[in-house]
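In this view, the complex is presented without one of its protein chains, the others remaining in place.
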Amino acid sequence: MQYFDCDKIQFEGTSSKNALSFKHYNADELVGGKSMKDHLRFAGAYWHIMRNDLSDPFGGGTAQMPWDDGSDSVENALTRVDVFFEFLDKMGIEYYCWHDRDIAPELNDLSASSAALDKVVAKLKDKQNETGVKLLWGTACLFSHPRYSQGAATSPDANVYAYAGAQVKKAMEATKELDGLGYTFWGGREGYSTLLNTNMKREIDHLAAFLHMAVDHAKKIGFDGPFYIEPKPREPSTHQYDSDAAACLNFLREYDLMDRFRLNIETNHATLAGHTMEHELTVAANAGMLGSIDANRGDTLIGWDTDQFPTDIHLATQVMLVVLEMGGLTTGGLNFDAKRRRESHEPIDLVHAHIGGMDAFARGLKIAHAIREDRRLLNFVDERYSSFDKDIGAKVESGQCSFEDLEAFTQANGEPTVASGRQEMLENLVNEFL
Amino acid sequence: MQYFDCDKIQFEGTSSKNALSFKHYNADELVGGKSMKDHLRFAGAYWHIMRNDLSDPFGGGTAQMPWDDGSDSVENALTRVDVFFEFLDKMGIEYYCWHDRDIAPELNDLSASSAALDKVVAKLKDKQNETGVKLLWGTACLFSHPRYSQGAATSPDANVYAYAGAQVKKAMEATKELDGLGYTFWGGREGYSTLLNTNMKREIDHLAAFLHMAVDHAKKIGFDGPFYIEPKPREPSTHQYDSDAAACLNFLREYDLMDRFRLNIETNHATLAGHTMEHELTVAANAGMLGSIDANRGDTLIGWDTDQFPTDIHLATQVMLVVLEMGGLTTGGLNFDAKRRRESHEPIDLVHAHIGGMDAFARGLKIAHAIREDRRLLNFVDERYSSFDKDIGAKVESGQCSFEDLEAFTQANGEPTVASGRQEMLENLVNEFL
Amino acid sequence: MQYFDCDKIQFEGTSSKNALSFKHYNADELVGGKSMKDHLRFAGAYWHIMRNDLSDPFGGGTAQMPWDDGSDSVENALTRVDVFFEFLDKMGIEYYCWHDRDIAPELNDLSASSAALDKVVAKLKDKQNETGVKLLWGTACLFSHPRYSQGAATSPDANVYAYAGAQVKKAMEATKELDGLGYTFWGGREGYSTLLNTNMKREIDHLAAFLHMAVDHAKKIGFDGPFYIEPKPREPSTHQYDSDAAACLNFLREYDLMDRFRLNIETNHATLAGHTMEHELTVAANAGMLGSIDANRGDTLIGWDTDQFPTDIHLATQVMLVVLEMGGLTTGGLNFDAKRRRESHEPIDLVHAHIGGMDAFARGLKIAHAIREDRRLLNFVDERYSSFDKDIGAKVESGQCSFEDLEAFTQANGEPTVASGRQEMLENLVNEFL
Partner (left out) sequence: MQYFDCDKIQFEGTSSKNALSFKHYNADELVGGKSMKDHLRFAGAYWHIMRNDLSDPFGGGTAQMPWDDGSDSVENALTRVDVFFEFLDKMGIEYYCWHDRDIAPELNDLSASSAALDKVVAKLKDKQNETGVKLLWGTACLFSHPRYSQGAATSPDANVYAYAGAQVKKAMEATKELDGLGYTFWGGREGYSTLLNTNMKREIDHLAAFLHMAVDHAKKIGFDGPFYIEPKPREPSTHQYDSDAAACLNFLREYDLMDRFRLNIETNHATLAGHTMEHELTVAANAGMLGSIDANRGDTLIGWDTDQFPTDIHLATQVMLVVLEMGGLTTGGLNFDAKRRRESHEPIDLVHAHIGGMDAFARGLKIAHAIREDRRLLNFVDERYSSFDKDIGAKVESGQCSFEDLEAFTQANGEPTVASGRQEMLENLVNEFL
C-alpha cells in the first residue's frame, strides 16, 4: 500500500535539505546510555491520524483520505488499520493510542458496537504482532455521542451513566486484549455548563464510584497497567472537573484512588489552565504521579485547545528536563495528540507534522541531557537551597522546629541577606545549549 | 473627628436619590428569620481603607489622606486607628481584617516592629471594646519587604524562612489578643518566578512544615479559631502554589492539614484562575471547607487582580446562593478586599465604594433567598438527578455497583433519552428575581 | 404547523410565573415616544434557529429538528422556511438575517446552487409578503466549504477568489430581491493561520478590490442599503484581518470605503478582541459608522465565541445607552446571533432563549432611557469636561492653540487640582436603575 507519498523517513542529519527526513531524531542513537527511541517512546494518535477530517466549528472537513469511503462500516474501519500501520511504519513510531469509537464504529446498539470493536481489535492484534508496535493506552470515547452531552460518569441521568460503564468495561477489555500498557480517562464532558442545573457534589461522587468500578474490573480481568487521568480545563464543558494536575490529585486523594492512577499531562491543556507545561509535569512528578505525556503545543494567544504539533525546541527541552529528572518514562510515552492545521489537508502533511514533532523532541532530549551533564544549572539550584541542609534549615526539614525556634534564630541573626535569583543568567545558560 | 465628609450612612430605600445612603442594605431587616447584618457579616479591610495610596506600576499614590503625615511612626499608626474606626462607624461595618504591617510600621529590627505592633494592638483593643467591632481575621504581611522577594515560607533561604516564622508567631499572638475570629494565610510570594532556579518539592514541604508549626503554636497560645488559606494564581509570583481552591485542598490533604484549615475565597482570584466565583465557592463548600469570603470583583478583560468593589448584583446573588445553601457563614464574613480606582482619590470615594458593595450584597441576599423560597430552581435540580434516587442509580450511590451491573442494565434498557438541560430557561428564571 | 410547543408568546408583566411569556418586552409600549419594537428591531438568525445542530468540536449535533429530513434537498430547505416563520411569528420578531447557504443548499456547481437559492428566495418573498417580516440583512457563507479553507476574498488562489465573487454577486441579488435593508460582510476566514506562508499586504489589497467590486455591483443592481463589516478576532483564522472596530475603520479609511460601509458590532467578538461591547459600539458610533448589532453574550472566562443569549441586563443597558445616545438604529437592528447550549436540545429551548434575550433588551432599553431622563449621569460627564468649554480649553478645541500657549498658561496657573473621577458613585447610580 502507498497512501503516504514517501518512503520510510530516515535520519539524514542537520546538513540535509530533504524535508522528508529526520535532522535530529536517530532512533538508536544513545543519549546518556539509552537510545532515543527508548527515551522518547513516541506514540501515534489514531484519532488525529486516521479520523480527524480537519473540520472546525465554521466549516466541514478538508482532509484528503483517499482510503476512506466515508461509511461507518466495519470494512472501512479495517481498511483504516492498514493505512495507520503504513503511517507508523514510515514514521518509525512504535506505540499508538486509541479511543474505542475511533477504531470501530458506534452502531445501533451496544452489542453491535462491541462486536464491531472486537473485529477491529482482532486485526490490530495481528498488526501489532506483525510489526512489534505496541498499544501505549486505550480509552473510551464518552463525549461525542449525544447521549453524553451532559456528561458520562457525571451525567445527571443514571441510564447514561450505566451506558458509559458498559462502554468502558468493553474498552478496558479491548485494551487488555491488545496488551495495552495503560488505560486513560480523559475528562470528556465530565464537568458542567452552568451551576444553575448542577449538583457538583453528587456528580463528583458518581465519578469516583465509576473509577472504583474500573479498578475492580481491572482486577477481575487481570489488567494491571496504570490508569491515567488527563487534566484539561474549559473544553468541552465550560467547567471541567479535572481542570489541572492539582485538581486531579485533589480528587484522587479525596476518593482514595492515588494507588492505581497516574496523570497524563498535555501541553495545551496545561496552558489553557494557566500553567506552563513544565509546571504541570513537575506537580505530577513531585507527587510520584507523572505517568504519560500528550505531546503537542498550544497557541497562547488563542483561547482553546489548538493541538498543534510540538515544534518548539525550548518547550521540548523543558519537558525532557522534567522527564530525565524523574528517571524517564516507564509505562507511558510521548503521544502526539496533535493535528495539522485545517489548511494542511494532504496525507503528506501528516508526515511533515510528525517529523517536526519528533525532531523537536530529539533536540529537546539532547539539550536536556547536555544541560544535566554540564551541571551548572543543577548546581545552582542545589546551592540556592543549601541553607536548608544544615542548622535551622535542617531542623525545619526534620519536622522538629517550632515558631519559638524560628523567633529565637531571627533574634540572634537579624536581617537576612538574600541572594539574587539570577533568572536572566540561567535563561542565558539554557540558551547556550539550544 | 470628621475625616469622611458625611454622616453615618442610613438606609433610605430605593426611592432615595441620596448617593450617600443605602438603598437596599438595612442592617436589622430580617431575611429568612436572620438579620441582614448577621447574614452578611461585612468586614472592612485595613489595608485598602487606610493604607492603599492608589499607586500603580505606572505612577505614584493619588489618595488624599489628610490625617496621615506620611511617616512610619507609631504615632501616625495610632492616628490611623481613629480614622479607621470613624469609617467603620459611618458605614455600619462591624468586622475588620488586617495585616500586621498595615496597622503598625515595619521598623529596623523584629523587636522594634513587634513593640510597635503591641502599641497599636492595645489601641485597637480599646476601640473594639468601645464600639463592639470585632476582628474577623488577622494576618502577617510576608510579601512587601524585599527579604521576602523570593518567598517567605517557601524562600530558598532558611534565614528568611525563620524571619517569616517569627513574624507569623507575633501576628497570631496579636490576633489572639484581639479575640480575632480567624487567622489567614494568603499565599503572598509563595510560588516561583522560574522553575530554572526552583526546587518546587522542597519549597512546598517547607510550607507544610511552616503551617504545622502554626497549628502547634495556636494550641500553645489557646487560639482556636480557624486558619484560612486564600487561593490566588499568578500574582505576585508568576506561579503561586495556592493557585485555586482545588490546589489548596490538594495541598492540605497531602500534608494532613484539613482539620485546622478552611478556605477564604476571593472573587477576583477565582476569575484569574479561570473559574467563576460560584465554582470556587462550591468546590470549597462541597469539601466542608468554605470559611470566609473576600468580596470584590475583577475585570475579566484585564489580566490582573483589579480588586474592584463588588457592585454586580448577579454575582452577589450567585455568592449568596452558595452561602445560603451551606447554611450561612459562621466564623467567616464578607471582607471587602476591594479598592477604589486610582482616579477616585477623595476620602468620600471610599464611602461611595463601600455603599455600592454593601447594597449589592443586600440585593444578592434578598434575591438568593427569594429564589430558594420559590423552589422552582431547586426542584429542577433535584428532579434532574432523580434517576440516582432509585434502582441502578441508587445502587451506584450505595457503592455496591459494578461494571457488569451497568452493562447488564444497558443491555436491558437500551439507548437512554436525555432531558434538556434548560440552561436558558433557568437563566431567565434567575432574571425574574433580579 | 406546530413545531414549537407553545402559543404566540405574550407580554404578561413581571408578576407572571409563566416561563413562556415576556415579563418586560411589550412590543407596542412606548419608551420616550417610540415603541419598544421600533427601538429594538429584533431579528432572528436563520443559521442558529434553523441550521445549528449544536454540534461542537467534541461531538455531533444534539438539536431535535423533527421537521428536517437531514438532506440537502431544496424541498427540505423549503420546509425549513415554514418552520422559521412559525418561530418568528410566535416570538413576535419582525426581522431576520441569513447566509445564502443556510437558506438553500450548496450543490454540485455554482449554477445548481444559485438555482436552489432562487427557489428558496421566492418562498421567502412570499412569506415576507404574508407576514410583514423584513430581511434585516443577507450575507454569503464564504467560510464553510473546503474551497474557502484559506480564505475567500483573501485566498491565495485567484480561482477561489473568483468563486467567492460569483457567490457574493448572487447573494447580493437575492438580498435585493427580498428588499433586504442591508448586506453584511463578516470576515469568515479572511485572515491567516501563519505568517510563514502569507503575504498579508497582497491579501488585504485583494479584499479591498473585492469590496469595491461589491460597491460597483450594488450600483448596477440598484441596491442602496448599507454594507456592514463585522469585526471579529481569532476565529476561525488565528489572525482575522477585521479583528476589531478600529482595525475595520483603518482598513475602510485606507481603501476609501468609508462612504458605503458601516459596522455590525457583536458582543462576543468585542470581548474576544479584549474590548467591552460598549467600547466597540462607541468607537463605531463616534466615527458615524455604527450600523447594526449582533446581540449575544460571551463567557469571558472562555476563549472562544460562545454566542450565548444576551441575558445580562447590565450589558443590555450599556448597549442601549450608546444606541439612544446616537439617536437610535435606522437600517440596522438587534440580530440574535446567539445559540442555545448544546444540552438545550429541544425546539422549545429556542423559545426560552429568545424570550430571555428580548426581555433583557427590553429592560436595558427602559433602564437606559430612565438614566438619560434622570440626567445625573449625563450632567456629570458634561461637567467633567467643562474646562474645555472656555478659555484655554476652548482654544484647544478651536485648533488655534500652540505648545507655547499651553506653556504660558501653565506658567501662569501652576499645578492643576484634579477632580475625582467618581467611578464608584456612578456605578452605584446605574445600579439604582437596575
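Letters A, B and C name the chains as they come in the text, with residue numbers starting at 1 for each one.
Basically, a residue touches a chain if its C-beta (ideal position, glycine included) is under 8 Å from a C-beta of that chain, and two chains touch if they have at least 3 such contacts.
Please read all numbers here as calculations on a predicted model, not as lab measurements.
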Chains shown that the absent chain touches, full complex: A, B, C
Could you tell me which of A:Gly59, A:Pro236, A:Gly291 or A:Gly421 touches the chain that is not displayed? A:Gly421
Contacting the left-out chain in the complete assembly, out of C:Asp69, C:Asp179 or C:Asp391: C:Asp391
Just to verify: which one of B:Arg341, B:His354 or B:Arg422 makes contact with the chain not shown? B:Arg341
Among the options A:Phe42, A:Tyr183 or A:Phe309, the absent chain makes contact with A:Phe309
Need a quick check: the contact residues on chain A for the chain that isn't drawn. 14, 17, 19, 23, 271, 274-276, 300-301, 309, 311-314, 340-341, 343-346, 348-349, 352-353, 355-356, 359-360, 418, 420-425, 427-429, 431-432, 434
Residue list for chain C contacting the dropped chain reads 109-111, 146-147, 149-150, 155-166, 168-170, 193-202, 204-206, 209-210, 212-214, 216-217, 233-234, 239, 243-244, 246-247, 249-251, 253-254, 272-276, 278-279, 282-283, 286-287, 318, 377, 380-381, 384-385, 387-388, 391-393, 396-397, 399, 401-407, 409-411, 413-419, 421-423, 426-427, 430
List the chain B residues touching the unshown chain? 56-62, 143-146, 148-150, 188-189, 193-194, 234-236, 238, 272, 299, 301-304, 341-343, 345
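Please note the rule applied: only the chains that are shown with their structure count from here on.
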Between copies chain A and chain C, are the contact residues mostly the same numbers or mostly different, with half as the line? same
Specify the chain most distant from chain B by Cα centroid. C
Roughly how far is chain A from chain B, going centre to centre by Cα mean, in whole Å? 35
Which parts of chain B, given as residue numbers and ranges, touch two or more other chains? 274-276, 418, 421-423, 427
